[in-house]
Every structure is written in structure tokens, then in C-alpha cells.
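This report refers to the structure that appears directly beneath it.
Every protein chain but one is kept in place in this view of the complex.
Chain nomenclature is as follows: A and B, assigned in order of appearance, with residue numbering initiated at 1 for each chain independently.
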Amino acid sequence: MDGVLTSIAVVAGVGVVLAVLLEVAGSLLADYGDVSIDINSGSRKLEVPGGNKLLATLREEKIFIPSACGGRGSCGECRVRVMEGGGPLLPTETPLLTPEQRKNRVRISCQLKVRGDLQIEIPPELFLIKSWTVRLARKTRLNYDTVELRLELPEGETIEFKPGQYIQIKTARYGKVKEEVFRAYSVSSSSRDNRALEIIVRLVPNGIATTWVHDHLEEGARVEISGPYGEFYLRESQHEIFFIAGGSGLAPIKSILHQIQEENIDRKATFFFGALDLRDLFHVETMREFEKNISGFTYVPALSNPSEETQKSWKGEYGLVTEVVARRAAEGIKDGEAYLCGSPGMIDACVKSLTGMGMPEERIYYDKFV
Amino acid sequence: MSETELTSALVILFAAIFTNNIVLTNFLGLCSFLSVSREIKSSVGLGAAVAFVTTFTAAINWLIYHHLLVPLDLVYLRFVIFIVIIAGFVQFAEIAIERFAPALYHALGIFLPLITVNCAVLGISLFMVIREYGLLETVAYGLGGGLGFLVGIVLLAALRWRIRRSRVPAALQGAGIAVILSGIMALAFVGFSGMLTIN
Partner (left out) sequence: MKRTPEMKEIEQRMAPGAWSADGFLGDDPLGIERIQADRASMDRLGVSPEKLGEMLDRLWREGCARFGCPLDATEGVQIQVDEAKGSLACPFGHKGTYGKGLMQVTLDDKTLRFSPLSIHMIKEHGFFGGIGSPYRVAPEDIAALAERLSTCPRKPRGVPSPGCPPD
């Protein structure tokens, strides 16, 4: 009996001693203390506890670096320039950075752990970004694969944004999806309505966020958003405006059209919207209303794959949106400004076509989201 | 410390690297040996980490064995106690490496905590008991055993680098050819035998 008790005591004793030693070592070694993060050569200085990833640390301090994958190292959007501190490049960062970026000291902030003082550089617009938990007030089906969400801010909160900018929304866990992600959506509502935002979400096959929005998000639900982000907005000038979009790319353009109407901006504008067939169109009445209320504005939808049924009644344009632009706007292009929103392929093709028709590249604006 | 003790320790140190190499003579620790030897840099890192662990755990285990287990007549607990000590020490090594060498920490990945169940580490502690080494000899053997692992894994990594463009049959790619190479290396190391002897 004695032997059994002693052996139990010895094993337990050794275990306890080890556990205590490890606790002590752990807290000593893992304690990075407070570190200072200098942002943009002194425009902001943070004193934060070390030991966490840079993205999360900045988020705690209400500085929102854009991220799509929520810190899992799969999207590469949370890029930050780390001028000093930061340590060696991690194997989880290298696949997401070009050699150019690595030379410029760009790091992936969701992988980099804050171990000591840092000096970083971020685009100053990011300081203006705030985050809110909003309520889904209304979910409207616009067509067979597109919905519009109306998100209301909490009592007393307002959001200031330029029409054309986008917000990031955080999805929730659902079904088999065990992780949350962040996705960017342009705001489609008027910027005068600063207590709510509307966004347009098109279903992407196998897409984590769009599946959640379409199948699981219900009115009344709470959603975390941050914003506004983006360089896509109407420039002040007298040039004729050419809007070109497809699918959910209509959203920022709708917001800008609200702005044109509300501020009585007196410029000729045409909106070329590319779609396959009638069922891909949406907000057609909204566009017709804009045509009535904004002098000089024309809405030109173009169908590139119409069914025989559609062809019997369609009076509008046929063809790929780039061809329709070439057909209808050849003269005005040289002195115009273009605002593009759509898939990367569409944007590339449009830029090529527009510059080919004489529009200088500096007057072509787009949000590629890539 | 007497001269014979020191000589003995030195002999054991060198023997553990060449003639009684823990991985090439005793074929212990093959899991990480075969997997990590795909890349030379991580092999050096893992080998160094293993050497660090074996040196200290052998010494600590010696102290616990001779000053706790033997006096209390609990020698049969050595397997449990040694593993617990090794696990604790590897945990400590993990925390330290993560703090001071984060790139190495990420490069080793799961293989760092796997050192705990690396038979070579437990084997060195058990051999130290079987061969009845003194404390100095144990430290030498722990260090030598770990260095022997380091030498073995770096050599295998270098060989695998050399044959990377050779036409290895599809069925033998990866682990297959690595085991064959290890066998040939073991044969080569037999050539060292007789140079030094430890019982």
C-alpha cells in the first residue's frame, strides 16, 4: 500500500512541479509587456499590450485594416508597411506578397505578432473608418440572384461617406461554415440618409458570404460593419460622365446618381448596364425615375444573351456592354470621364476599349475589389 | 572530476555521434527524421532543437532517477516520469523558440511538439539508465545523442537535395527513397564501429 501511495505521490508531485515551472516560464516569456506602435511617422502613437497579431491589436484601438478572411491568412488584404520592428517574414506571409511588396516592407498584419516596438505606415484614410453593429431592417429580392439589404445604424449614430465608397460586413457562422469572414460591398443608398445604408449582394456559387446573406441572414438580425472605404467617388469636373457596370456593380453608381440628383449636378451622364437577359436586370424603375428627375441622364441597359422570348419584346440595346458603349458614345468619350464597376475582366476590357477610343486613362475610375 | 571520468565522457560524446548514432544505429526517432529531412534548413533547426532537448532532459532525468526514484524504490516509474519530464521540457522549449526565433517556430510547425514523442529522446534517457552512466557521462551522452540526430538528419536532407532531380520510381518517391537512403547511411556508419566503444 505504501509503495502505491508513494508512486502516486511522486508522479503527481513531478507533474505539479513541472506545471508550476511552465506557468512561470510561460508568463515570463510570453509577457511582451507594453509596446509602442508609431503610425505614419508620429501622426498617431499607440501604447498597447504586446503578444497579439498586429491586425487584432489595431482593431482593439479602433483602427480597421481591411480584411476579407478575418485574419486567417488567405486573402492578403490586411497589408501594412512595417518600417521598423516586426521581425522576420513568416512562411504564412510569403505566398501573399509579391517580391515588390516584400522589398517595400509590406507585411500581412494578421500573421505578424506584436513583440516589440513597431513603426508602421497605413493609408491615412483608414483613420476615418469606424465600426458599428447595425440591424438588418429590410431584405429585398431584386432578381433571381440578387438581394438588397437595408442596414440601420444604432440610435444616435451616423455614418459619413462619399457616394461610391464601400463598407465591410462581417458574416456569422452558419451550417458547415465555422469561421467568420469580412466582405466588401459598395453602398447603394444616398449619402444624405446617414442613419442607414443599403447594399446589393449577388449570390456567388460556393461563396461563404453571399450564401450567408441569401440563405441565412434574416430581417432583424444584427450585423457588424466597418467603413467607409474606397477611392471610388464622383470627381468634381465638367466632363461628361459614362457609368459602366454589370451585376452588383450597379450599387455605387446608384449612390452617385442620388448625389447627382440631390446636389443638382449639371453634367451629361449615361449609365451603360451590361446583363445577359431580362431576368438579370433590377432597379429598372429606379433608373427610369432618375431619368425623369435628372436632366441629361440616360439609362442604357444592354442584353448580351437574350432568349428568343426576350427578343420579341426588347426594345433596348443588344450586345456586350463594351460594344454598346462604342456604338452609342464614340463622340463624347474623348472628353468624358468613366466610372466602372464590375468584374475584373469587364473592367480590363472597358479600360482597353475606352482608351482605344481616346479617353485618357487618368479619367477612368474603378473599384476592382481584387 | 577525475581524468577517467572526463575521458569517458568525451568518448561517449563522440561515440554517440558516430558509432552509436541514435537514429542510424538504433533506428529511433524516424518519424520526424524522415519527414523534416525534406528541407535542409528545417532539418538543422529540428536537429538543434532535439539536441537542446536531449541534453537537458537526459540530465534532469538522471537527477530524478538517481535521487528520487532509486531511493524511493520506484524505479518501475521511470517510463512515466521520463515522458512527463520530456513533455514539460519540450513545452518550455516551444515557448522559448516561439519567443526568440519565431521564423524557426513556424518552419518546424507541428514537429516541435512532436519531439516529445520522438523515441530518440526517450531512448537516450533509458539508455543512460541501462548503461549506468554518471552525471557527466549522461550530459555527454545527451549532447552526443542529440548531435548524432542532428548529423543524421542534416546528412539525409543533403542527400535528398542531391537526388531531387534523379528519376526515382513513383512508388518510392518521398518516404520510400528516404528509408532506403537511411539504410545505406546506416551501413556507411557501421564503418565507424571499432573506432570507439561504449558498452
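Here, a residue touches a chain if its C-beta (ideal position, glycine included) is under 8 Å from a C-beta of that chain, and two chains touch if they have at least 3 such contacts.
Because the structure is predicted, anything quoted here is derived from the model rather than measured.
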## Note on the structure
The one residue from A:Cys78, A:Leu96 or A:Ile159 touching the chain left out of view is A:Leu96
### Summary
Out of A:Gly33, A:Gly220 or A:Gly345, the sole contact with the unshown chain comes from A:Gly345
## Note on the structure
Out of A:Gly86, A:Pro252, A:Gly274 or A:Gly336, only one touches the absent chain, namely A:Gly274
### Task
Could you list which residues of chain A touch the chain missing from the display?
68-69, 72-76, 91, 94-96, 173, 175-179, 183-184, 202, 204-208, 211, 246-247, 274, 276, 303-308, 311, 318-323, 342-346, 349, 368-370
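Here, only the chains that are shown with their structure count from here on.
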### Task
State the interface residues of chain B toward chain A in the complex, per the touch definition above.
64, 68-69, 72-74, 76-77, 80-81, 84-85, 88, 91-92, 95-96, 99, 102-103, 106-107
### Message
Quick check on the complex: what are the chain A residues that touch chain B?
### Response
3, 6-7, 10-11, 14-15, 18-19, 21-22, 25-26, 29-30, 87-92, 113, 115
